[in-house]
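Removed from the display is one protein chain of the complex; every other protein chain stays in position.
Letters are used for the chains, namely A, B and C, taken in the order the chains are written, and counting of residues starts over at 1 for each.
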């Protein structure tokens, strides 16, 4: 066990990280600094301060930060510029929050002179990787404590026993019944794992979902929505300018009301196993659709295809925890460069779980009605050119066919 | 103008290809062979025979073929093995039918000793490319006549005048009002272009859609569906084995009833311009979701990612007309190889335009519940291993950070 | 034939472009502006002025520009930042010069108010594509005349007859014997096509090569060379700072003396056929080796691999004439971003056709001797970590193996 002086803990104030806080004090005899971030998870954060004080944390060692704007502006939006989806479906709601937590933890560690950081992610999941790759990339000499990989509190019973012994209040729902869903929430999404989801053939219970009404309960009336983009980022809804966090919150509210953004999938974790997860991403689901739509009229074909070709790699980097890697940053430079003309407005129709693009408009449009249609286009496109285009593209296949290959 | 002896025309029996038929006879003084294929477009084909006879086509030169099973088995299903989507959204319903038409036209040309083939695709679209690349790849010495690139009937008026002069019946809707939507239908989809869709900001009229009810009019009751896959292809619905064409038709019927598969987009044509299209792909939309779900538990992560990385390229090949190219065939060999264990059953919920995966099961599953969860897994996964995994993956970033790069 | 007012011709002063000059005057009755560029081809350019005057070109319509520095700085070096090779071997010497010629021609057209540009590339080659894609990308409304695709002077005899009739001097070697090699030279390379190279199984004659001595005739004594890089570009040789063009010229001189950079290959042209070409690229061959070497110690692994993965696509873009495309520019932004720390010095040994890297050094090195070796590294790398790294990377394969798949 390495020598630890002062440790910055990513602290939610909940049961698990409270046990971790105490366990760090007990085990390492070190000073603990708590860091609690508001990234839009929708919980009161002040109770975390009170709890930390109870554990004897010095007031100046309790950090509670509102990171919502930074989260959406510097992490969510850059990711959406690439239409990022992992394994065809997952919008990376958990993955994209981790690098910000890691960054802020390291900043605090520098500020308070801590030599160590710690987190509450388990030893079989992706989040431990995302946190720790972030730590090491930003502060190469940092020490990391991952309690779930170290301690012996691996059963629910042992954890609760430790909590009780330490005087950590355990509410009734934890004491009774089985384990709860493993959940993670932020402004982009809420996720569910565990319990009966562990059987990939069992349907999620309706009662599990928290952010979205069921499509069956959504309004019978469709809602139209207009989103404006500037350089690939959304800036207003129905004409109203909003900050990044406010805009995403608004989309979540609207999308949730229409039952939009539920997802049930089996994904491949970076640490090697498959896992079942359910996700609600109402605002993100709307945003992805809208961003593709505005790109469809403002991006050149080959630039769009280049982005599509790179996207799965970029998504894997984020999923696997490489936000702070040099290769992600290099790809971001390309992606951001492509967004300079991605300006304009997209009209969407929302109805009972569906998001439909119904219109897109832009001063930077590359859509040229006269060229695309059957009308005379004033010579911009000569139909006879197509013959040559086809003949030359066919040439290598004709040569091959002459050799009897097919 | 090259010397033409006998030409095989892709003949629908409609107004445009009837004008083409006559124009070929008038212009090239050649014998015309008509080929009409049933690929599930949902129209009576026998009237095409009668019309062809009226133009003096010899009975033995009139080919009317039911290609539905071949279409779905050898073209649609292989494409879906790759979860193929063009530009993030389009399921390639038109693109995938063209190579089959081209192949059969060439077969007929060989059978009847024709030196030329012809089609009714326009000079600004993708279909001319798809047809002709197919012709040339399969029969490198074939001659091709593309009337829309050659003749001067480029306005609707001229075309109708030519038709009337030739005694081709023109129904009232063509005479009156503006141009109809340019539509294309087969077992996979129906597409719409033109008219007021030419303004990318104008919403499609509800009356345009033909295959699907509007989600608003879909049943208030969700429907559950079970699809079984063998080697990546669907073989049964709710336990009932079906041929490929029957299965896709069934999915279209069910999906259409639930308002599934409507799409409105602006795409990038191979010939260089953007174009607005609307698509209904009810069965295909269900199939894509289901195929991803069965792959999610039966495919290895890196194999799945390899497929995802190659998919946009494979989609572009099909969109651009390179089905018969050696590079598409090479990619298909890889794709098909990966599907050998893609067996099992997917449960879906359909509701008012939505398709939700709610369960997946397979004897070939790679999902291991004990490894993925928090339970003890008998040593298959040692949590301590994650520390080393992270440390080594972080090493290069730590070295970089030490050099002050970020 | 379109109406042409004033045409800017890429004019070398040689026989072919002189015939073109005259043919343009005869055929289009238009004013001709000549543009002759020094891109290091090693020929006197002033004779071109005299010839142009003979054809009645106005003095202010004769442009003779020294573009050598711009060529190397803005085209050659950016390309080498990506270690660019087409089809595993070709260093793209011809391809990279065309976009510059096209750009300057368009600039002149704007300056003199010309509506048309023209070039002397043949109708079966890549250069016509490279020139014209450049023209159109930079000036979308420009008219282009490609004489070799229009006129009927397709045999050597007809061309010479036209020249004689027009009073264009034809030297003896053109009159006698067969066609010469088709050659192209600039500061990066000289290329050879045609004549007996048309048989891909015939060895090139020793007498063909112009820039390099044969390895057999190269010095028996090896030469050591030190090249310094700043941000991915070479800036000095053996400690002597040189401008881009001077540096490449020096490398050509040194490399040529040692018989370095000969290449004989069959390449795939963009227009569809294969063609045999021989190339001498002495300086470029040295530069590629040196650039890879400096990157090997200064680039992060995954950044280097990202570049390697993108390189073939980037090379094809340049080969096919898409330098001025938005997708090439987007890729360049990524590539240039990666070069910010590619600083340092490479030592090379040159000997009879070979270039060996023998040392590399950099203040920005990521090579850490203590970590890489068997020595104790003070805890930077814990060998035990490798066990976890391997175990987690193996997990998915172990799960698969348990299912009996191999």
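Methods note: a residue touches a chain if its C-beta (ideal position, glycine included) is under 8 Å from a C-beta of that chain, and two chains touch if they have at least 3 such contacts.
Values in this document were obtained by computation on a predicted structure and should not be read as measured data.
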{"item": "Sole contact to the chain not displayed, among C:128, C:191, C:252 or C:281", "value": "C:128"}
{"item": "Candidate in contact with the missing chain, chosen from C:158, C:241 or C:402", "value": "C:402"}
{"item": "Absent chain, residues of chain C that touch it", "value": "83, 87-89, 122-124, 128-129, 132-133, 136-141, 146, 148-149, 154, 179, 182, 194, 198-204, 215-216, 220, 222, 262, 264-269, 271-276, 292-293, 296-297, 301, 304-305, 308-309, 312-313, 316, 324-326, 347, 349, 351-354, 356-361, 365-369, 371-374, 376, 381, 383-384, 386-387, 389-391, 393-394, 397-402, 405-406"}
{"item": "Contact set of chain A toward the excluded chain (per top definition)", "value": "300-302, 341, 364, 366, 368, 371, 380-382, 384-389, 391-393, 395-400, 403, 405"}
{"item": "Missing-chain contacts mapped onto chain B", "value": "268, 271-273, 300, 302-303, 305-306, 322, 325-327, 329-331, 333-334, 337-338, 392-396, 399"}
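Heads up, the rule we're going with is that only the chains that are shown with their structure count from here on.
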{"item": "Chain connectivity with chain B absent, coordinates unchanged", "value": "one piece"}
{"item": "Chain centre separation in whole Å, for chain B relative to chain A (CA means)", "value": "32"}
{"item": "Interchain centroid distance [CA atoms averaged], chain A/chain C, Å", "value": "43"}
{"item": "Whole-Å gap separating chain B and chain C, where each centre is the average of the chain's CA atoms", "value": "40"}
{"item": "Multi-partner residues of chain C (at least 2 other chains)", "value": "300, 302, 392-393, 395-396, 399"}
